[in-house]
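A single protein chain has been omitted; all remaining protein chains appear in their positions.
Up next is subunit A:
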């Protein structure tokens, strides 16, 4: 009851802001494995929304449906007002330039140098920047914002885990997207490197003025970056609210997330 009240308050407060992402009643199954059973989400401009859920709860599946990498069984997915399930290839590619995607496993192209990795999104989307003849300034800017300008000619295999994460973030930023999707940005990193990545996410947020959807099961990460949170249990929104609200909840399932 209390939580429903909170949701209402939050929505009222943000109703004037622009809606960047909207998912309504998303469903997705693999055979008999019903992963998402009516998931809803709203992300407003400039907001940091954290989604927490257990391993295997379908967070990555949800985020992949969001960018059209997977087909949802039903439900609507709107990115900046456009329903991505109804777009053709070109329109979909155009809307994807507004979304930066940080993959769970970085997904750096390991046969290419850092520079070529960052240039890759620019191959087809130069038109987003008028009169782009030299990509070097863009690449330098993105690398400097993650503090790794000196690695431009290295191969991904020559980088540490934390560095790879930063390069992947730089690649997600290269097209200056309005929305960034982080799929477990701190998983597999030691606590100190995690802190650095979290710090970096906040800096990037300010510098690029993006709206972010952050998927994580790292409580520290959620505490620092979240403005609002959704807990994903059994394929639906189990609870929503700010970090402090959820962390002080009496519900057993919710408590389990913050142990």
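Here is the rule we go by: a contact is a pair of C-beta atoms (placed from the backbone, for glycine too) under 8 Å apart; a residue touches a chain by one contact, two chains touch by 3 or more; residues count from 1.
Keep this in mind: contacts and distances are computed from a predicted model.
S.K.: Just by its UniProt name, which of "Amino acid ABC transporter membrane protein 1 (PAAT family)", "Phospholipid/cholesterol/gamma-HCH transport system permease protein", "2-oxoglutarate ferredoxin oxidoreductase subunit beta" or "Deferrochelatase" is the chain not shown in this complex?
M.R.: Options "Amino acid ABC transporter membrane protein 1 (PAAT family)", "Phospholipid/cholesterol/gamma-HCH transport system permease protein", "2-oxoglutarate ferredoxin oxidoreductase subunit beta" or "Deferrochelatase" considered; the missing chain's recorded name is "Phospholipid/cholesterol/gamma-HCH transport system permease protein".
S.K.: Touching the hidden chain in the complete assembly: which of A:23, A:43, A:61 or A:108 does that?
M.R.: A:108
S.K.: Can you say which of A:37, A:76, A:97 or A:113 touches the chain missing from this structure?
M.R.: Selected residue, touching the omitted chain: A:97.
S.K.: List every residue of subunit A that touches the chain not included in the displayed model.
M.R.: Answer for subunit A: residues 64, 67, 69, 93, 96-97, 99, 101, 103-111, 120-121, 123-125, 171, 175 touch the chain left out.
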